[in-house]
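A single protein chain has been removed from this complex, and every other one stays in its place.
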Amino acid sequence: MSPAFLIIAIVTLFAAAAAMSLRNLVHCALSLVVALAGLAALYLQLDAQFVGFAQILVYVGAVAILIVFAVLLTRSDATPNQAILAPGWIAGIAVSAGVFATLGWAALNSPGLPKQMPPAPEATVKNIGDLLMTRYVLPLEVIGLLLTAALIGAVIIAMKEETPKSGGSRRESAPSEKLERTDPALRDCYEAKKGGGV
Amino acid sequence: MFEALDQIFVTLKHQAVVFFPDAWQPLVSALISIAFIPLVFATLFAFVTVFERKGIGRIQNRYGPNRVGIPLTKIRLCGFGQFIPDGIKSLTKEDIVPRAADQAVHFLAPVVLLIPVLLAYAVLPMGRNMTAVDLDAGVLFFFAVGGAVELSVFMAGWSSHNKYSLLGAMRAIAQMISYEIPLILSAVTVIMIVGSLKTVDIVAAQNHYSFGLAHWFVFTPWGLAGFILFFIASLAESNRSPFDLPEAESEIVAGYYTEYSGFKFALFFLGEYLGMFAINGLGITLFLGGWTAPFSFLTWVPSYLWFFAKLMALVFTFIWIRATLPRLRMDQLMNFAWKFMLPLSLVNIVAAGVWHFLGAGWLRWVVCSALIFGSYAILGWGLMRNQKLGKRIYRFAD
Partner (left out) sequence: MTPLQGCLLVSALLFAIGLAGAVTRRNAILALVGIELMLNAANLNFIAFWRYGPNPEALSGMMVVIFSIAIAAAEAAVGLALIIAIYRHYKTANLDEMKNLKG
């Protein structure tokens, strides 16, 4: 394994571990960005250019910013002073250690794994485009529908609801407004309207 | 003779590279290409800051900086030496970091801004055979690293622990994300017609001449609409007027870089201008023919001179627009992006497809122009109809 691969892999793993163990959520989100960028570098090492750039465009440019916005909107950006780990975290760590042990054992001892690297495939954008339009056109259309549904669904779920309570509070007016509305000299200057408007 | 002049930088680089042993040659070649970029564009940045101040001054009927020459000598440059004292000032100013600020993130934000912006120059063809890296997915790479800039804006705004900074950062990110879509969609029309994401191929597709006029994409109806959309979106992506609400001095102090002083502020400034040059460079590559000459009798002028001339023309247009138009409010900005530019860029894609499939002739000119202009008229009429311009209506906070 080349030294470049080792360095990128170590940086990615450290960033991922930091993303899951830091106290401050914004620091976690930023380490996640480093981990995702490291993964994009790994894809570039494996001659998957298009996927590497798409990973940066989608994950670093969009998903990471989404996570950061969610952290700010749920007021979790201050460093928490209570415990950050859920009760029963030991079982969680044990289970993930078991998962890693199983996967690692399978990776190292599997007899059918190819040993040599075949020559680099021609993964040009043109070939990807050809495949997307011929063999994978159905998944392409389905992904379009899925993304539209996800977009509309996310907007509707996160939208603020109109509760009936807010309509009643609008009928009382502030004292300053009462003065301005009864002053005949000011009546022609403007027309005060409640609630509606732009 | 002119071909030699055109390729002079390439031959100089080859001659420098052969001095090194064989194993090191690719590395040295790459290093020379890479070193060229910050040297040239940082010098251009220095020139453009003064040019901007003088330009805005003259448009506003006053002088800009007009006294500073080269210090300690008697060389008078009519103010173009202003960047030297500006640089010295930013290097020697005290670097104040607020005590409640997040130190690590505050330190890293300018760095995270500069690195993707400098990376983006790697795929721009600045002359014939003068692209630093000819990536197979060049335009995708450019947009991918452009998206990383938003992260740096957030880091700057959040780490300063300041309400104005955070507000400015959120506004800036919302603006950048909203305008990224018309930007990418208008670039997609060019990619569709050329059939390749390589910037070198895109310039080569514009390199033929008919009746003496080049086949730049801006001379087609979808290309003109695409270029205008790309230009407006690139104004918004670089946070320039009239889209500079995130950094408006009269509204929220300096927005997300309120708490930055000294060299870090200079790095932000540098990053912003370099980003402006990069996105203009991409606009030139996609729509204005890259390094090709507009008329066939002018092809003897070296290609890099054409690229930088077009770049300076676009930068001058940016400066002109900044000095002329008032700032857009946040909701006006967002309405413009989502309700006007996004539908128009989608119509532009359809028009480009129709252009390709109708084949050569006068019919496709008429159909595409009608499609684009018609949808522009309908959208404009529809959106302006909802605006009631009448007596002012006050909404009180109840």
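As written, the chain order gives the labels A and B, with residue 1 at the start of each chain.
By our rule, contacts are C-beta pairs under 8 Å (C-beta built on N, C-alpha and C of every residue); 3 or more make two chains touch, one makes a residue touch a chain.
Worth saying up front: this structure is predicted, and the values here are computed from it rather than measured.
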Visible contact partners (per top-of-document touch definition) of the missing chain: A
Contact set of subunit A toward the excluded chain (per top definition): 1-2, 5, 9, 12-13, 16-17, 19-21, 25, 28-29, 32, 35-36, 39, 42-43, 46-48, 50-51, 54-55, 58-59, 62-63, 66-67, 69-71, 73-76, 83-87, 89, 92-93, 95-97, 99-100, 103-104, 107-108, 113-115, 117-118, 120-123, 127-128, 131-132, 136, 139, 143, 146-147, 150-151, 153-155, 157-158, 160
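The rule is short, and it goes like this: only the chains that are shown with their structure count from here on.
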Subunit A-facing residues of subunit B, complex: 102, 105, 135-137, 140-141, 143-148, 150-151, 154-155, 158, 166, 170, 173, 177, 195-197, 391-396, 398
Residue ranges of subunit A touching subunit B (in the complex, touch as defined): 24, 26-27, 30, 33, 49-50, 53-54, 56-57, 60-62, 64-65, 68-69, 72, 77, 124-126, 169-170, 172-174, 177, 190-195, 197-198
